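Removed: one protein chain of the complex. Kept in place: all other protein chains.
For chain A:
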Amino acid sequence: MQTEPQDHLFTKQNTCAVNLKVNGEDKKLFILPWVSLLDGLRDHLHLTGTKKGCDHGQCGACTVICDGKRILSCLTLAVMKNGSEITTVEGVAQGDNLHPIQQAFIDHDAFQCGYCTPGQICSAIGLIKEGKANSREEVKELMSGNLCRCGANVGIIDAIMQVKDGGSGE
């Protein structure tokens, strides 16, 4: 049985104000409470560097860094992160200077189509910060939430290992 549509849910009265600091800038979003952080970033702030691949937390393309930790923005409601500091792939470089992970991705040809790349990069930065992965095997394991359909896996892990071993992952 279909239920009667809850028309009132979709009215402007239900929009919430959400304050986020995104890539160092204060942003205010007026959104319905069920808008994901991913859609908030992409559709409302036009930060489309963060990608939607599954919307189910299965592919990792939407990974962003929230208060220093990597999270899946598709499994996060934007309202849950009111007051948080978010870094997306657009905020990883310092102006024209690429983050070492970004440069290592280019050097190791760690992507082909580039669609999973922002998630891989944010995840790699988060991983290095977590400091749990010491060996190549551990890096592979802890990066396994980020799928790459082009099969650039070897280049991705090579790039992360280079930065990790070079100690410039911060």
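Here, a residue touches a chain if its C-beta (ideal position, glycine included) is under 8 Å from a C-beta of that chain, and two chains touch if they have at least 3 such contacts; residues count from 1.
Keep in mind that, in the parts below, contacts and distances are computed from a predicted model.
Participant: The complex lacks one chain in this depiction; which UniProt name from "Dihydroxyacetone kinase, C-terminal domain", "STAS domain-containing protein", "Xanthine dehydrogenase family protein molybdopterin-binding subunit" or "ABC transporter permease" does that chain carry?
Facilitator: "Xanthine dehydrogenase family protein molybdopterin-binding subunit"
Participant: Given the contact definition stated above, which residue among A:Leu20, A:Ala61 or A:Val163 touches the chain not shown here?
Facilitator: Touches the omitted chain: A:Ala61.
Participant: What residues on chain A make contact with the chain left out of this view?
Facilitator: So the residues of chain A touching the missing chain come out as 2, 4-5, 7, 10-11, 32, 34-35, 39, 42-43, 46-56, 58-59, 61, 88-90, 92-93, 98, 102-103, 105-107, 109, 111-118, 121, 137, 139-141, 143-157.
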